[in-house]
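Note that this complex is displayed minus one protein chain, with the remaining chains in position.
Think of it as A, B and C in the order they're written, each chain with its own count starting at 1.
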Amino acid sequence: MSDQNPLFIPGPTNMPDRLRHAMQVQTRDHRAPDFVDTLLPVLDGCKEVFGTKTGHVITFPASGTGGWEAAITNTLSPGDTVLVARYGMFSHRWIDMCQRHGLDVRIIECDWGAGAPADRFEEALRADSVHAIKAVLVTHNETATGVKSDIGEVRGAMDAADHPALLLVDCVSSLASMPFEMDAWGVDIAVSGSQKGFMLATGMAILAASPKALAAMDDATLPRTFFDFRDMMQSNATGGFPYTPPLQLIYGMRESLKMLAEEGLENVYARHHRLAEGVRRAVRGWGLQLVAQSPELYSDTVSAIYVPKGFNSNALTDHAFKAYGVSFGVGLGEMNGKAFRIGHLGSLTDVMVLSGLATIEMAMADLNYPIELGDGVSAAQEYFRTSRAATLKSAA
Amino acid sequence: MSDQNPLFIPGPTNMPDRLRHAMQVQTRDHRAPDFVDTLLPVLDGCKEVFGTKTGHVITFPASGTGGWEAAITNTLSPGDTVLVARYGMFSHRWIDMCQRHGLDVRIIECDWGAGAPADRFEEALRADSVHAIKAVLVTHNETATGVKSDIGEVRGAMDAADHPALLLVDCVSSLASMPFEMDAWGVDIAVSGSQKGFMLATGMAILAASPKALAAMDDATLPRTFFDFRDMMQSNATGGFPYTPPLQLIYGMRESLKMLAEEGLENVYARHHRLAEGVRRAVRGWGLQLVAQSPELYSDTVSAIYVPKGFNSNALTDHAFKAYGVSFGVGLGEMNGKAFRIGHLGSLTDVMVLSGLATIEMAMADLNYPIELGDGVSAAQEYFRTSRAATLKSAA
Amino acid sequence: MSDQNPLFIPGPTNMPDRLRHAMQVQTRDHRAPDFVDTLLPVLDGCKEVFGTKTGHVITFPASGTGGWEAAITNTLSPGDTVLVARYGMFSHRWIDMCQRHGLDVRIIECDWGAGAPADRFEEALRADSVHAIKAVLVTHNETATGVKSDIGEVRGAMDAADHPALLLVDCVSSLASMPFEMDAWGVDIAVSGSQKGFMLATGMAILAASPKALAAMDDATLPRTFFDFRDMMQSNATGGFPYTPPLQLIYGMRESLKMLAEEGLENVYARHHRLAEGVRRAVRGWGLQLVAQSPELYSDTVSAIYVPKGFNSNALTDHAFKAYGVSFGVGLGEMNGKAFRIGHLGSLTDVMVLSGLATIEMAMADLNYPIELGDGVSAAQEYFRTSRAATLKSAA
Partner (left out) sequence: MSDQNPLFIPGPTNMPDRLRHAMQVQTRDHRAPDFVDTLLPVLDGCKEVFGTKTGHVITFPASGTGGWEAAITNTLSPGDTVLVARYGMFSHRWIDMCQRHGLDVRIIECDWGAGAPADRFEEALRADSVHAIKAVLVTHNETATGVKSDIGEVRGAMDAADHPALLLVDCVSSLASMPFEMDAWGVDIAVSGSQKGFMLATGMAILAASPKALAAMDDATLPRTFFDFRDMMQSNATGGFPYTPPLQLIYGMRESLKMLAEEGLENVYARHHRLAEGVRRAVRGWGLQLVAQSPELYSDTVSAIYVPKGFNSNALTDHAFKAYGVSFGVGLGEMNGKAFRIGHLGSLTDVMVLSGLATIEMAMADLNYPIELGDGVSAAQEYFRTSRAATLKSAA
């Protein structure tokens, strides 16, 4: 019967019925004259979520990882240099992808738990007087560590260095849950997916590309066909797709955008913040530490939480799953065994969050963690209770 | 977004996806030769849940109230005497129905919170030496008070008085959640519905009738057509229905019976007991009182809980709904304003129950109830935690 | 794989995805403050479909047969006289129900294939100078014979006889598919159901009652509780229900009313007429005869078609089901073996109708009916083709 328990992984997220129904659309003809009326408003509607007026939205039937590959193959050439900071599993994987595509990757190593180091980026960019660096790659929200980086600061660093590199940003686990300002931050390509803040099934990579990024396509010689921006944009222009489109996800996205608009993006962000803060109060109640090193880095979509010395976080998430039928995020990469994660994004309420906190609290008690039942839950309850009035509208 | 919160009314219950899909069957021809293969195994499969081998299962497209009407109109005649004890809203309503159908209703008034008074039944039956009383009506689980009565004791009273009256039992909110033993208890008609332990949508009354009840049809002159047992049984015999059947619910019931069989009825009952006991621990943690007067009366499907003096239970349930988007049962009839109810039946897990307890706890704190956050939740957590091993299989 | 074939029984009808999704709503609390916002607009919205401004809409979790029982038990008393014409299976069943409820039924026997005999009603009513007759019962659309009666003429006959009897009308298989004018026709109670023109699952009886019918409740002594108008109206007034409401069907009805409004009732009727006429052209193409005796009686929701002498209609419908996986209506009552029926109502298109016609044509050829393949289909194609322009909007 555990299917009815919510899950607390940082995506894919709990899908609301309304979106499950929207995605259950029977097959329609993607070459029929009316498909254009479906596709173009969806692409256009994503712009507000990306915070862009000048960007171009492009979608592929793929996961977010496919979106990354599209971002680099459409803008870079073999041997090009890119600058990346490694501070978690997803920045690590993006580095690996770049290397496998023959890029020269300059890596800034950071602690896991830190955010994008704007100052060290600036330093590196200033040192690159020949402008060998073609792109700076940043992960907005490190899903592995629960760290949200300040993209505006990275842009500031690039501007301070007066460097023309492209700014490519992974916002897979932040978009539609936390504020994202593509235009204001000067992001050239933002990469996201359907299965996080959009509350849909996995299977659609969603990107937004700036005019500067699109211009870079002309010189980019990394091979690409499936992920080619130009093919996609040309087909999209007349409502088509260069191959069979993921119809169900396009209809799902149409409805997701409606849901986000009905709640209001500001309310969506406020709701995520409130739920995240409730989780953080519980963490404090348990006397545990977040992986994120400081409050300004706290992610509103996922919290990575160190287990006490002598405990194995994998044993905790395993136990929670087997004993109570609830999924939490395991520790990834360097955090494996050291931290577990609570995803708190998408279609979620304070009530659902409390069931997750109550569950992991029981699991910790079962495994003799030095906590008392109620330590975390009551702290979250108190916060939810007292913060409710301010955000009642969004929680309704 | 509150649609994803579970609800804690004592039925209709949270429906699992598997049953929602089963009920979404496209229209099929109920006069087609294959309908018989669907209907008859469903009727037959219900027998085990009713605890009967000799009873006949009959279903109508109606609510449980319609099932009650079927029970009396198929077995009684205008002016007939019936014996009923009033100890809650549902026994009260059944009395009202009998009176409106021209029956002579002998009412034993009991406290709300008490169960069926076997001793007073026996007294009344012994006094009825002419056997004017044609039927004894008992509500197995009083949904308004959270009281489960002992039907076996009532049968004992009837046998002790050597009285031939029929025993008609309302098991709407107990069947498929708590043990029911139609044959062992000598029940003549048991009345239930689709929307409680069967975890389906509302719309199907489900009855089981003993041979003795069926024999009573010959003399019963209360008018009936829609609810006529004989029409239904004759049509059913060849896989038909005397009018359009509720196809979606029949397919839903087929799947529900599979789910109950896969979990195992004993495990289903054990799971309900464990969830109910968790709720009762929380009630004790809050220092509140159940309406049910003593432990042997505690229902495993719903708990009715007195609010402290000076508080209004309606304000509490209203607040929980408006502030947190969670539905709890209001106080009905005499309990209106005095008690709220927590439904804990159907497709439910300990994790879901904790979210309900955490929510009502916040609501009580908001309204300045004399409780501390965590008082109830942690008591339930502790019980769920320590009772888990014993029932791990059913909770999985 | 036959599940994807449309079915051609005269209800329940093929359900569109949109309504299947609407009916898949997760359980909500029917006692929550927001239920009133759902229920009342639904009841109100049905008025336009019934063609009434002064009538009161009442719904029960039951089939149409339950609606009939509600109609008579709320307005009549044991021994009351009612006037009914028998010209098909459904008028026959209503007569049977009245007799079993102790009414004195004056029956006008008509040929099956005829409609309601206004002249003979007038004669009987004029003869009833003492006004013993309390109600005239008429089946608007005889589903067994494919005959639509003229209710306005019946009202004319009643007025001509200056008779105060109530006019109770069964519009189960006509409402929302063919024009119905409750107010204009002076109908006192109109009885319908969810599973025909409303395109929903079976399980909701829908009635509209005139003020005169409601006034008759005061004197009506037939016993009723489940089907009591007064209980229902009192509960509905505040958004409640006297027992558990069929939530899924109420949400379904809300969406059905939206669909009907979006297409426009006039367009819905025109579409049904066009589909029906296509079927009739096919019947003529086969050289077969309709049961309905004359064109003004032709139903736009179902056609009953005589098989040639020497053939058994049951063998035909059986064969179509077994060989091709398509359900057609069997011949009912007097028509059993003599006629088969094609239902053409609800969510249906010309394209779907053609698949039904092509199928039954193959089935007839298989059984050596004196027809040629294409005889009927091409006649329907020609009609659909040439009639398309006029009704393009509604077929879209």
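In this text, contacts are C-beta pairs under 8 Å (C-beta built on N, C-alpha and C of every residue); 3 or more make two chains touch, one makes a residue touch a chain.
Since the structure is predicted, the reported quantities are computational estimates derived from the model, not experimental observations.
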item	value
Touch with the omitted chain, as defined above, among A:G66, A:G88, A:G186 or A:G356	A:G66
Absent chain, residues of chain C that touch it	1-6, 14, 16-18, 263, 271, 323-326, 347-352, 354-355, 358-359, 361-362, 365-366, 372-374, 377-378, 381-382, 384-385, 388, 392, 395-396
For chain A, the residues touching the chain missing from this view	3, 7, 9, 11-15, 20, 23-24, 26-33, 60-66, 68-69, 73, 78, 96-97, 100-102, 193, 195, 201-203, 222-228, 242-249, 318, 321-322, 327, 329-330
Hidden partner chain, residues of chain B it touches	17, 21, 24-26
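We adopt the following convention: only the chains that are shown with their structure count from here on.
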item	value
Whole-Å separation of chain centres (CA-atom averages), chain A against chain C	53
Rounded Å distance between chain B and chain C, as computed from the means of their C-alpha atoms	34
Centre distance in Å when chain A and chain B are each reduced to the mean of their C-alpha atoms	46
Residues of chain A engaged with two or more neighbouring chains	17
